[in-house]
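Of the protein chains in this complex, one is absent; all others appear in place.
Now for subunit A:
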Amino acid sequence: MAKLSFRWKIFWYFTLVIVIIGTLVILVCGFQIFQIVFEEAKNRVAADLRVAHSFFDKKLEKMEATLSLIAENQLVIEYLRKNQQLSPVIKSSLERKRVDLGFDILTLCDKEGKVVLRTHPPYYTGDSCLPNPLISKALKGKSVSGIVIVPPQKLRMEGEDLVQQAYIPFKPTPRAKPRPEKAETSGMFLIAAVPVLLADGKVIGALYGGNLLNKNYHFVDYVRDMVFKEKEYKGKPFGTVTLFQWDVRIATNVKEKDGSRAIGTRVSREVYERVLEEGKIWLERAFVVNNWYISAYEPIYDPANKIIGMLYVGVLEDKYVDIRNKIFLSFLPIIFGGIAAVLIISYLLSGGLSKPIKRLVTATNRIARGEMQYILEREKKYPKIHKLPYSEIQELIRNFNQMAAALYKRETELKKANDDLRQINRNYMEILGFVTHEIKNRLGIILGSAYNLNQGIVGKLNEGQEKMVNILLRNTERLSEMIKNYLDLSRIEKGELKVNKQEVDFKKDILEPVLDEFKGQFEARGILLEVDIPDSLKITADPDLLKIVMENLLSNAIKYGREKGAVKIEAQKEKDKWRVSVWNEGEGISKDEIDKLFTKFTRLGGEKFRKEQGSGLGLFVTKEIVQKHGGEICAESEEGKWAKFIFTLPSN
């Protein structure tokens, strides 16, 4: 991956953080919304349950009131007071009232609790109804009502069809608590019982009536319609009400997939334990038949305060899921909008952060390219460094500017110092050149006059005079040679050593003129000269410079060579170069000195050469010239015997 710029890196870090935070926010908010909505739904269901419950109470109250009115019927009072034979009038009148008022049962007991009249076929009488706590309470003069379980044998007395209606076979329910029974045979009744009173308040009997709840769909549908205004949500039943006798559904609006009412199924063990055993309300979401419902179960108590069943209210969860999703969806654009806004801000911010760094990078680049003044100008252009938002970057730029300024100052100073030095050196070299040139001319004239004296041109000299003139001549010659070397040096130092190359015949153009020059000196020292240079030695070189080379080497050979010894000049071709050597018999050069030979101002030391001191420049100049021609020079020697200088020149 290509390296990201500082700006993008910052931006990506920002983005990463924002995305993480955003995701967390969405998750937390989603969860919170779900919780709130669900809580709200549960509260709603709990309230619905209470409302549903109140319908039972209302129904019971109504039943009580109705029965009270019947109990005030004179026919009934008279019948019980006189303990007469049951007249068909009373019987048919009460039966008609039962049917009219919608009771399933309407039964009259005497003050001992014995049933004297049943208004429902088979009109069974004579049994005691004292086991029913409600009736025994009514016989004590109280109007009471409640939900009770009527066992099968009693049920049969109340009516054969009621046995049929109450009978509900169990359907297999996987999560229910196992029960030995196969079907529900007893019935759950809404029962109200009122005393039949004389005018003085004496109880002479009791009247009770009730409705069987098993398969009583009319009642649960009524409760549902009263509690829930909307019947359906998206084609699914919205609110449901169910009655349980113990754990069995005996009346419900929940329908099976085939459209039949879902009775006979039982409640899960979880609900069973919580509601039936612990007597608490169960409030959770539950999967009922096909859909998720937010469900509430509460226990139903009989008048003896024993749990006999449950009332269930459920609300379709879909609606609340939709509400939750709606809220969540309306929330998402806000979150995403926020994220986008933060991203834009972070993009701009990262730009702001990286801008001064970019400036620094540009500045360092330009300084690296040698534009020393760049950062100084930038500072003039952007004088508001102190307004940058980050103190570190402020400091960095300030320090950088100082550094660049210091660098620029130092470079300027160095350049000036260097220029000054160069100028001083140039002046020095010019003076040196001029002075040595003047000296050389004077020396030429001194040499000339000494020569004339020596040659006896202006009269014969005596022995002492001749000796002195010779000393004069010799020293002037040496001085002249030194001056010549100084002149060469000044040219080299000034960088003016220019090589003007041309075709050169080494023997004819260089060696012969030089040897001619040194002829006198060879003769004076009695040195035997051997020359072995092939005629084919023709090169491209600067003849005047090569003459200087040969002059220097021969001058050394004569100077340091043994008197009456030999000097050999040789040349051989070697591949692409010529090897020229000047050999002389003599004291030679020690190993230590060989290394220093070609450096400036080196002179051969030792007592033996004291009188031969030169400028110490000859070999340095020689080396420079040879190197300018692309060749090399070195020296070899056997101490006490010989010395040899060898230089190479590239052949054509």
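Basically, a residue touches a chain if its C-beta (ideal position, glycine included) is under 8 Å from a C-beta of that chain, and two chains touch if they have at least 3 such contacts; residues count from 1.
We take it that contacts and distances are computed from a predicted model.
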Missing subunit (named according to UniProt) among the choices "Response regulator", "Polyamine ABC transporter permease", "Citrate lyase acyl carrier protein" or "Allophanate hydrolase subunit 1": "Response regulator"
Options A:487, A:621 or A:649, residue touching the unrepresented chain: A:487
Residue touching the undisplayed chain, where the options are A:437, A:525, A:538 or A:628: A:437
Per the touch definition above, residue among A:175, A:416 or A:498 touching the missing chain: A:498
Sole contact to the chain not displayed, among A:199, A:329, A:368 or A:458: A:458
Absent-chain interface as seen on subunit A, which is shown: 437, 440-441, 443-445, 447-449, 451-452, 455, 457-458, 480, 484, 487, 491, 496, 498, 500, 502, 520, 544
